[in-house]
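A single protein chain has been removed from this complex, and every other one stays in its place.
Order of writing sets the labels: A, B and C. Residues in every chain begin at 1.
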Amino acid sequence: MRFLLRRLVAVPLTLLGVSVLVFVTTELVPGDVARTILGREASAESVARLRSQLGLDAPLPERYADWLGGFLTGRWGESYTLGVPVRDLVLDRLAASMLLAALAFALLVPVAVGLGLVAGVNHDRPVDRLVSVSGLALGATPEFVTGVVLLVVFAVRLRWFPSSAQAPDGSSLLVRLGHLALPALSLVLLCTGYVARHVRAGAVVAIESAYAGAAELRGLTRWQVVRRHVLRNSTIPATSALGVQLQFLLGGLVTVELLFNHPGIGALLLSSAVDKDLPTLQATAMVLGLLYMVIVLAADVAYRLLDPRIRLGAAS
Amino acid sequence: MTGLRIENLSVAYAGKAAVRGVSFTVAPGQTYGLVGESGCGKTTVGRALGGQVARGGAITSGRIVVDGVDVLGLPPAGLRRWRAAALAVVHQEASASLDPTMRVGTQLAQALRARGRDRREVPELLERVRLPDPRAIARRYPHQLSGGQQQRVVIAAALAARPRLLVLDEPTTGLDATVEREILELIGELRVELAAAVVLISHDLDLVGRLCDRVGVLYAGRLVEEGPAGAVLREPAHPYPAALLAGTPRLGRTRRTHPLTPIPGHPPVPGEELAGCSFAPRCPRADALCHATAPAPSAVAVAVAVAGVPVPPVASGVAALHQASCHHPDQARRPEPRPQPPQRQPAETEPAETEPTETGPAVPESGPLLEIRGLTRRYGRTVAVDGADLVIRRGEVVGLVGESGSGKTTLARAVAGLAGRGPGTITLHGRPLHPSVTRRDPGQRRAVQMVFQNPYASLNPSHTVRVILAKAARSLGGTREPADLAREAGLDAYILDARPDRLSGGQRQRAAIARAFAGEPDLVVCDEPVSALDVSVQAGVLRLLDDRQRAGGTSYLFISHDLAVVGYLADRIAVMYQGRIVEQGPAGQVLHGPHHPYTALLVGSRRPGPPGRVSATGCPFAGTCPSRVGGLCDTSAPPARDLGQGHVVRCHLDPDRLPRRAGNSTSP
Amino acid sequence: MTAIALPFTRRHRHRTALGIGAGIVLAWAVVAVLWPQLVPYEPDLQDPAARFLPPGGAHWLGTDQFGRDTFSRLLAGARPVLLVAPAATVLAVVAGTLVGLAAGTYGGLLDEIVMRVLDAVVVFPSIIATVLVVALAGRSVTVMVLVIAASFVPIVARSVRAATLVEREKSYVEAARLRGERSWGLTVREILPNVAPTVLVEATSRFGDAIFAAATLSFLGLGQPPGSPDWGASVSDNRLWLQLAPWTVLGPALAIASLVVGIALVADALRGRWEAS
Partner (left out) sequence: GAGGGAPLTGADSGAPQAGTGASAAASVPPRRGGTLRAGSPPPPTAVDPVTMYDGSAIAIVQLVADYLIWLDRDFTLKPRLAEKWESEDGGKRWAFTLRKGVTFSDGTPLDAEIVKASFDRLLDPKSKSAALSAFDTVLAKGGVSVRDAATVVFTLERTFSDFPYLVSAGNYNAVILKKDYAGDFTKKPIGTGPFLLESYDASSGATFTRNPKYWEPGKPYLDGVKITFYADDQADLLALQSGEIDAQILSRPQLVGPLKGLGDITVDQVQGTGLTAFTLRTDRPPFDRKEARQAVAYALDRPGVNATVYDGIGALGNDHLFAPLFPAAPDGIAQRAKDPAKVAELLGGQPLKFTLTYDPPSKDYALTVQNQLKQAGIQVELDQRTSADFYGGDQEKDTPWLFSTANLVGWAGRATPSQFIIPMVKGGGVWNGSKYANPDVDAAADAYDAAQTPEERATQAEIIAKALHEDVPLIVSVWSGTVRAYNGRKFTGIQAHPSSYVDFSSVSQVV
């Protein structure tokens, strides 16, 4: 697996590049984290004092080297603004995001694959159009709109689900999942169309393929043909689409995190970028970057594993 | 009654008739061949036999009765049960009819389970289609098998059905000659054993003649002629099969002795309604009657079935009937006797045509144009071409044959300067050619041109034919206008302003040939230029290549896996095996022998031995060679033996022990 | 922001889909040009006495927290949307195509480097980039266009590169090389016209994405200048009042959805046609 090796080597290099980029770009953003911490009413002297306390008056390369050294040895520092250890903060937020992403993904896969299959098998019939167009329309509706609608209906009116994604401490897994249900649902609504379209495309190819026709001529029912042949052949090409969605679910959730009060990594990324909280920002960017690359790689590997043609090389 | 009976079957796609009123019967144990040009409805009939039509299609009329069961009248569940119990279909492309993501064994197991049988029979099934090491094969995925092996697996799945009706749709198309023969042998054996009604679909008249009892010729969705295979393929009553036969190259017939006559025009597309006979626009003998009224099927005088043709096993009186839908059935027969189909005929009946002496004087002796010495090309660790030596003389057509993967394309691309770098030299007019085309000087670029296999990819789809030809003419220093080039290639002027996607395969290949001749080349490399084409179109393109060669005295390096095609065009033939040229010499001598044991295999005079081990130092063919000399062949490289007239064979065997094309080994 | 790519559909007539899609897009395009003639109120006009009016006779789609007419704003919002999305799309497609063609043509080290750089761009959080650019250059349409375009370049480049690699293997390319064409010229003259369908399909898909991306940027307060009737901005400005005055949100949200669906239908149908030919 030379490809895997080459890609793995690229990961730290890309991350290094990203960290430099983050450092340099944040430096260019106007604003001052010391001022943010102390508020606008604090005196200029206090702010200057805090700056030097935080080491912000050192030259950029020196600060970068310091940060890099610390980061690599596991000392991720303290958040400038929140004053808590960055590592705990980032990893906690990441864990929260991952839980939500995992739930959303777990719902997304069967729903999107199911709808994609239904659409593909019945392609160019009304069901297909319904799935395709509604998937597109939902995908085009910002998640904060669907989110609020879900909240108003299910949390405020019906009170079936809590409005906040955060369960009280020590809740059982079931309760926690209940809290995550609405945000996960709004994400599923957002992403289903995209994945379903990919599955559908695969399903159309598969259902019209000679092997599906052959299976039917062997006396299998439609359903058997779909289950045995179409399902796998249509989901394999959709793995990269699923990877893209997983990436999005992990880092692109700022709006959902805000709306459902789910302190996740997306919101942390935004707030630390706005506040110029560099240690937090850097760590968040690195962790997310790593995760992104792992996901893309995993999607590629999954594709290779699932598709025997690639897994086992070209024809012998 | 038992067997298959089709009555008045019609199928339409989006309301346009693709198959019209087809009726025939097949008795159990009998094989019925369906032949015709591409698009005439063969596959559509084949699928309809299982009650299946492609999306957008519908069976508009007709009955299909198998062993008394009216298939089309079955309710969906009943149809499924019937399919499971009585039907087996082997599709056109084996690789497409196997699920790429599922192990072969699993797929067979499913086929078995559908018939209520045990999955433990899988190895047995694989063994019956003569696949080595069935257990290992069962664990593989389709792409891990060769085309021939895949086709066997599909046949195995069909066997699992113990069908009453077996439909074989082009079971050997796309397979190379040796594999094709193995598959055909297998089918021949199983046919008897199964005692099912078999429908064999093919455009290959030879093959149908060899395997079938009766033949139906489809044209534009109609059965234009039907009758015993021997009669139809030797003495066709309808001008269409006669024309098909006239356009098919056969081993032992060269362009100098038997020029092919392609059928002009092209078949009507579905929905194109003609008042009279649908073949009339292309028929040389059509008269007003033909254009005005459609002919009805009528019996052909049985007297035509000349002595010597064994009467096929007759299941019913109808089977012997020979019918044709033609107003002038007798005129289709040529005055001279048709060559006998190879079916169950000893090859010795046509010795005059395979006499090498007949082709001798046609080859002009001239100096070398291109010399290849010790050419080696690798892809990673694969050695695609391994120290090949080849000489092409001025004005000479050199045919290059060999099984798939033997390195033909790589050699051709090396000559054209597209195969990257590697050891060995190529000289043109005595001057070395740079391995990379971009480093060759304009004169050399002009001198060597290429016609590619896939007509669909070889023309830039975004340019019109005129632009393509003009660009070629300009950069190759040609003097002729696109219009002239097109006319020389037999293309109508209107085509010049069309983009390639509007052209048929044959027209594209003609355009590609016109492009190759834009700069008056000395050598044109043709890599399987006709293998993607239909029989009748192939004949036209072969004629064109022949014309262009004669007109300009251009040399060809002509590649094909089809020996008949190579034999038709080539003056000299080189045979490649695993990257090495194992034999080269005058076409007739190479084909007729004495020749290399591998060539013998290709021309069908020998059965392959069991595959064995090959050492790096010995003869690459040693593993499979039926006449292997133990020890010697395995360990030392074979010497080049000159048999005279430039006929060189690389083999340890004594020249007089080399095999000859003695007889036809494909016995029933 | 999600990418809404439209996978292949095969050889079917898509004329109705094309008609509906093109109809939607054209209708919005007309609105974008002619809205000053069509609106019953000036879109920015505030009326403190008419806040949060439900849809009715005077205000067809009601009013928002400033007492502005939602319907007028909906019509006026078509213009910024139809400026940002096409501009961002064109930029992304041009840049992505050049990068993808170069990577696909020259291959080797260049390809490797380009692909890794694109990886880094994808991995680099776009929020940071947005915050940065907005902070440096202020909120403006140009900034928004640039940010969205930049985030799309890798996507376009990847698919163009893939298409180039496929085309490069076809024998017409070799035929051109036999004529003496060299790499870049060959790419531009022979390959580019044939990856054009990919480019165009990318363009249509990216166009849908761009609308969505603009809406998301607006939600984060990073998009259009304040007060713009841009749909994305309207949705994000008004979503706080979704419960109280749903008409302020649903109008622009449906408009976005309709435009994206329209574009998708067109893209889909065009792809279907290429497939068919």
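Just so we're on the same page, a contact is a pair of C-beta atoms (placed from the backbone, for glycine too) under 8 Å apart; a residue touches a chain by one contact, two chains touch by 3 or more.
Given the structure is predicted, the values throughout are model-derived calculations rather than measurements.
Taking every chain of the complex into account, the chain not shown here touches A, C. One of A:Thr81, A:Ser134 or A:Gln224 touches the chain omitted from the figure, and that residue is A:Thr81.
Contact with the chain that does not appear here is found for just one residue of A:Thr36, A:Ser134 or A:Gln224, A:Thr36. The chain omitted from view is touched by exactly one of A:Phe23, A:Phe105, A:Tyr194 or A:Phe260, namely A:Phe260.
Note that of A:Val22, A:Leu136, A:Leu151 or A:Ile236, the residue touching the chain absent from this view is A:Leu151.
Of the residues in chain A, those that touch the hidden partner chain are 29-33, 35-47, 49-50, 79, 81-84, 89, 92-93, 148, 151-152, 155-156, 159, 162-164, 166, 257-261, 263, 267-268, 271, 274-276.
Along chain C, the points of touch with the absent chain fall at residues 44-46, 48-49, 51-52, 65-67, 131, 134-135, 138-139, 221, 225-227, 239-240, 242-244.
As a working rule, only the chains that are shown with their structure count from here on.
In whole angstrom, the spacing between the mean C-alpha positions of chain B and chain C is 50. Here the CA centre of chain A is 21 Å from the CA centre of chain C.
Looking at chain A, residues 208 sit in touch with two or more other chains. Partner chain C is touched in their complex by these residues of chain B: 413, 416-418, 437-438, 442, 445, 448-450, 452-454, 457-463, 471-472, 475-476, 501, 512, 515. By the touch rule above, chain A contacts chain B in their complex via residues 208-211, 213-221, 228-229, 232-233, 236, 306-309, 312, 314-316.
Taken together, the chain C residues at the contact with chain B in this complex read 170-172, 174-182, 190, 193-194, 196, 277.
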